[in-house]
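Next up is a structure, given as structure tokens.
One protein chain omitted, others in place.
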Amino acid sequence: MSAIATRRRTLPGFGLTMGLTLSWLSIIILIPLAGLFLRTLELSPEQFWAILSSRRTLNALRVSFGLAFAAACVNLVMGSIIVWALVRYRFPGRRLFDAIVDVPFALPTAVAGVALTSLFAEKGWLGAPLAALGIKVAFTPLGIFIAMIFIGIPFVVRTVQPVLQDLDPEIEEAAGSLGASRWQTIIRVILPSLGPALLTGLALAFARAVGEYGSVIFIAGNLPNVSEIAPLLIVIRLSEFRYADATAIAVVMLIVSFVIIFAVNRLQRWAQDRIPVH
Amino acid sequence: MTMQIADSVSLSTPDAKARLHAVAARENLRTEPKAVRIAIISVAVLFLTVFVVLPLVVVFARAFSKGIMAYLAALSEPEALAAIRLTLLVAAISVGLNLVFGLVAAWAIAKFEFRGKTFLITLIDLPFSVSPVISGLVFVLLFGAQGYFGGWLRDHNIQILFAVPGIALATTFVTFPFVARALIPLMQEQGTQEEEAAISLGASGLQTFFRVTLPNIKWGVLYGVLLCNARAMGEFGAVSVVSGHIRGETNTMPLLVEILYNEYQFVAAFAIASLLAMLALITLIAKTILERQLDEGHDARDH
Partner (left out) sequence: MTIEVRNLVKKFGSFAALDGVDLKVDNGELLALLGPSGSGKTTLLRIIAGLDWPDSGEVSFNGEDALARGARERHVGFVFQHYALFRHMTVFENVAFGLRVQPRAVRKDEAAIRARVKELLDLVQLDWLADRYPSQLSGGQRQRIALARALAIEPRILLLDEPFGALDAKVRKELRKWLRSLHHEINVTSIFVTHDQEEALEVANRVVVMDKGRIEQIGSPDDVYDNPATAFVHGFIGESIVLPVEVTGGAVRLGERQLNLTAGATASGASRLFVRRHDMLVGPPGSGAFDGAVQHVRNFGPVQRAEVSLFGGETIEIDAPRDKELRQGDRIGLVPRRYRIFAG
């Protein structure tokens, strides 16, 4: 009877592996993150608010969030076009282009940073022709924008691609046979089915761009109030031993990230409920 | 597979033409006018070329801009060699730790039912959504001079920050989810029947894991290790915060790229960068091959 009372499990090792998982998770992730929040609690609300409302902090947050959102929107549009081309059309080099979409995932951010800077600098391959047109990219906010687009591409493509691939061809045929034009079919049938995936991709690209550091700082110019991103400001405050400032900015960014994960989780659950598994 | 065979057989039959016709009509309903198609393909290809291909090409172009001798010379600098050694060491530590953790966590999560499973997976995913700089910052707050454990560490003469342990810790934080996330869905999909069969045939827990579970997930393990390793070797932000940039001691390859670049040693900076770019390309190729292996395993199960 006692064997039953302890609710035995068929496969062994649950207690051991679960215990190890929770311990290791706590040591590496939870305790360090908790430390960050504890540090913030040491600040009075006035101090916290003073740090956040300083001009330089506000501007850094504005640059990071604003440009990350703009870049995520560009990624949404360009990512959709790329997915459509990769999934629906056959063209020479398609498999190669499909594979290189992952380069921004795999390329170390510092490498991406120096490469983009070199490319868009005034004498660079792309920077020179753009400079001739009077457009300066490197060392301006436009440079940050470019780097954030680079880093976000795979997020949109890799979330939307499988959904478009699995879309039942019969629903398009049904729409066509009911008299819908191709454009109507895309707008009314295909896009709504991709909706949750598109939003998820947008959110992931945004979250990544907000926190991005390596690929941005080389091309950014890092001029306070103009082209200084929030992660860089954290690093600067740390090097000045102004830990409170660094912590406060970090906590704000962390909370935004958590809200985004929560939203993405919700979004995916909603998508699963809405679209039955076939 | 059977579909393709059926198709090729049907081509030789009298009604093959009618079928081809039907296929063409079906395609028409699901595609756009040729001009639109060409425009979309062009935009996609142009965008990927500018944003992905050119940055890769420029790395190698600039690395070799002064010839192969200058490239090799840059790579054989003691500073470069020290950075390569440190990067390999840190990657080995964090991949090793995350491999063990990934296997343990995937066993607990995929093979048993318990409350709060989704929440636990979300916690494991956390590092994916934390800015690299913050991933470094949290360890400065714990182990720095003003940190929670700073005084104690100083009294006991233990160096974590600005040394290998700090770099390894920050890298482990950043790469924490990779192996577990590669294994959990795979092991969930495989279910517990083979393990139950092994246990009912008298196998112990470890025998079951090593003889039945591990062979079934070996490609997934490799996949997770591959991605974990790529990120570990390439991590910049988190490592930058905890390293202290001590030349020849705490500079990993990405950090050295930054330093050389800021000192206008472009050939040397891009030479190191080209090694990291090569790592990325090899990782992508290996990943593509592994994904094919995993798909085959998937098909075999569906069969």
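Which chain is which? They are A and B, in the order written, and residues in each are numbered from 1.
Here is the rule we go by: a contact is a pair of C-beta atoms (placed from the backbone, for glycine too) under 8 Å apart; a residue touches a chain by one contact, two chains touch by 3 or more.
Predicted model, so just to flag it, every value in this text is computed and none were measured.
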item	value
Residue in contact with the excluded chain [from B:T31, B:Q188 or B:N216]	B:N216
Option touching the unshown chain, where B:S42, B:Q159, B:Q207 or B:N262 are the choices	B:Q207
Which of B:E79, B:E194 or B:E249 contacts the chain that the document leaves out	B:E194
Touching residues on chain A - with respect to the absent chain	3-4, 7-10, 12
Interface with the undisplayed chain - residues on chain B	193-194, 196-204, 207, 211-212, 215-216, 300-301, 303
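Just so it is clear, only the chains that are shown with their structure count from here on.
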item	value
Separation of chain A from chain B, taking each centre as the mean of its C-alpha atoms, in whole Å	16
Chain A to chain B touching residues, read off their complex	9-14, 17-18, 20-21, 24-25, 28-33, 35-36, 38-39, 78, 81-82, 84-86, 88-89, 91, 93, 97, 99-104, 106-112, 114-116, 118-119, 124-126, 146, 149-150, 153, 169, 172-173, 176-177, 182, 207, 210-214, 218, 231-232, 234-235, 238, 241, 243, 246-247, 250, 253-254, 257-258, 260-261, 265
Contact footprint of chain A on chain B as seen in their complex	26, 29-32, 37, 40-41, 43-45, 47-48, 50-56, 58-59, 62, 101, 104-105, 107-109, 111-112, 114, 118, 120, 122-127, 129-134, 137-142, 144, 146-148, 169, 172-173, 176, 192, 195-196, 199, 204-205, 208-209, 230, 233-237, 240-241, 253-255, 257-258, 261, 266, 269-270, 273, 276-277, 279-281, 283-285, 287-288
